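Here the complex is missing a single protein chain, while all its other protein chains stay put.
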Amino acid sequence: MTESTYRIQGATGEWEVVIGLEVHAQVTSNAKLFSGAATAFGAEPNTQVSLVDAAMPGMLPVPNRECIRQAVRTGMAIDAQINKWSRFDRKNYFYADLPQGYQISQLYHPIVGEGQIAITLDEKNPETSTKVIGVERIHVEQDAGKLMHDQHPTSSYVDLNRSGVALMEIVSKPDMRSPAEAGAYLSKLRTILRYVGSCDGNMDQGSMRADVNVSVRKPGEPFGTRTETKNVNSVRFVMAVVEHEASRQVDVLEAGGKVVQETRLYDPDRNETRSMRSKEDAHDYRYFPDPDLLPLELDDAFLEDCRQSLPELPDAKRARYEGDLGLSAYNAATLTADADTARWFEALLAEAARIQKKGESDVAKASANWLLSELYGALNRLGKSLEESPVSAGEGAELLALVADGTISGTIAKQVFEIMLETGDKPGRIVEEKGLKQTSDTGAIEAAVAKVLADNADKVEQYRGGKEALFGFFVGQTMKAMQGKANPQVVNELVKKALG
Amino acid sequence: MSIDLQTVKKIASLSRISVTDAEAEAMVPELNNILGWVEQLGEVDVTGVQPMTAVIPNHQRLRDDVVTDGNVRDKVLANAPQAEHGFFAVPKVIE
Partner (left out) sequence: MTELTDLTVAEIRDGFRAGDFSAREVAEGFNANVAAAKALNAFIVETPEKALEAADAADRAKAAGEALGALAGVPIGMKDLFCTQGVQTTAASHMLEGFVPTYESTVSGKLWAAGAGMLGKLNLDQFAMGSSNETSYYGNVISPWRRNDGGNAALAPGGSSGGSSSAISARLCPAATGTDTGGSIRQPAAFTGISGIKPTYGRCSRWGIVAFASSLDQAGPMARTVRDNAILLEVMSGFDPKDSTSLDLPVPQWEANLSSDLKGKTVGIPKEYRPDGLNAEISAMWDRGIEWLKDAGANVVEVSLPHTKYALPTYYIIAPAEASSNLARYDGVRYGQRDLPDGAGLQDMYAATRAAGFGPEVKRRIMIGTYVLSAGFYDAYYTQAQKVRALIARDFELAFEKCDLLLTPTAPSASFALGEKQADPLAMYLNDVFTVPASLAGLPAMAVPGGLDAAGLPIGLQIIGKALDEQTVLNASLAIEERAGFSARPDKWW
């Protein structure tokens, strides 16, 4: 546990910032929350709309089991209370993207109650930088449609493809105290959702958006008035919103003004927040239980199925990587930060252990190092993601095995990897065809050493005169003469011996 | 509780029903009459009574996650007062 020391220096002294996030995460499902229309992104306007989504007269909602299941699994993943009895309420307001004139949501009895998420601010020092952020609740609700303003001079266009897609609203407690904490919370939440598989976490496509609640206060004082900045769609922007909104509020307060409780919008181009044209009556949503739906009652079998289907979660995985596999805290954190990375790493690990007939912990460090430095470096260069890697986990494991059993040196391994990336060939075949196997043939190496020493008699003299740093030079020249294929350990020994 | 002209106007605005001043004024006694009458419910002792949630005992069924609907844009737009390029059109909204 850690206390944030983030402070804003104002003219009247230090200010503390208080942050809470309401994250809307699109539930991964084939069909919408209350209708059988598809949820896929990017379809032609109004093609993924049923008569229910368009709120035609007499249309009625029937909930999608998968959406409920995903919300429950998400709740379980953050150790939250799962409410076996919950209800859908109507939130009433008029807007062109809201065909029913109300959003079906959950106010009074959400499906998931209090839970928590641990965030780590410095992955190299997790013990001293981890903080637990409370989650107030998770509820399930309908997404709205989309309004387009730039297609016609005097009209806005309405596309209802998103109308009725299931969202989870994940509401944190006001437990964050710095932009970094807010960013870490959103990242960690995204990681968990992607592990659980309840949301793809794709912020570009709007699968995750955050409403950022920010207030400031003098340390130790009660909470100040907060503002809510809507629909912020990246970790970086969330941090920027906190920074700008906090300093704006400090400026307002220090100028003797009052912070107005309001909804604001973030403009990424100008990197500022501005007040939304305040919607009249926006605060009287007239929530009441949706009479078209019955209370949602979950039985034990349903909950057990949800629990059983949960994967190993990031915190547990990270602890296992550190504890059982002996990885550094940083490597463990990096490898578990994303479900896909962890999955790739575990495939590599399993294959490396199998080929080398060793335990996973014996091959973990080499595997982690190769993945994080060699493979990541190459993917960065190629501008590809791990999923698009031209080298499979199996091929990577094969390459690691060739190094481990002394067939090739680490230096040669780098060359082989480059060829793998280029040609897609298997490492064994590359080593074979290009004759890259390293040699431990002492006769050949001795001959090479003798030639190096003879060609560099002056340097041999200097070495013997005390310039011991030249040792590396002789080794290097020998390796070069051997075209890199000599076993470096043998070369070391023989050079030492020849120099007497 | 009795409501005044301002409240009637506020309710009309919340309901998105435009009313003239005369209409709103006429509604004041009318609505007060009805609301005054329903307020007799306040005298019922409801200690320990849970609000009704389902009129006939019944369980909320859940659907399978299968795409069974959509791809009916023509039907969706068939009755639209203004539909253009596959969209519903409304007066320009300034956000």
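Here the chain labels run A and B in written order, and each chain numbers its own residues starting at 1.
Going forward, a contact is a pair of C-beta atoms (placed from the backbone, for glycine too) under 8 Å apart; a residue touches a chain by one contact, two chains touch by 3 or more.
If you're wondering where the values come from, they're calculated on a predicted model, not measured in any experiment.
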Ask   = Looking at the whole complex, which visible chains does the left-out chain touch?
value = A, B
Note = Touch assignment to the omitted chain, from A:Gly13, A:Pro219, A:Pro291 or A:Gly323, lands on A:Pro291
Note = Among listed residues A:Leu51, A:Met276, A:Ile419 or A:Leu499, the absent chain is touched only by A:Leu51
Key: Footprint left on subunit B by the chain that the document does not show   = 1, 3, 7-8, 11-19, 27, 30-31, 33-35, 37-42, 44, 46, 49-56, 58, 60-61, 63, 72, 74-76, 78-82, 88, 90-94
Touching residues (missing chain, whole complex) on subunit A = 51, 54-63, 90, 92, 94-96, 99-102, 156, 158, 280, 283-284, 286-288, 291-294
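In the analysis below, only the chains that are shown with their structure count from here on.
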Message = Report the inter-centroid distance (CA atoms only) between subunit A and subunit B in whole Å.
response = 41
Key: Of subunit A, residues touching subunit B in the complex   = 29-31, 35-38, 44-52, 54, 62-68, 87, 94, 96, 147-149, 151-160, 265, 276-277, 280-281, 284, 286, 289, 293-297
Message = Can you tell me which positions in subunit B touch subunit A when the two form their complex?
response = 10, 13-14, 16, 53-54, 58-73, 75-77, 82, 84-95
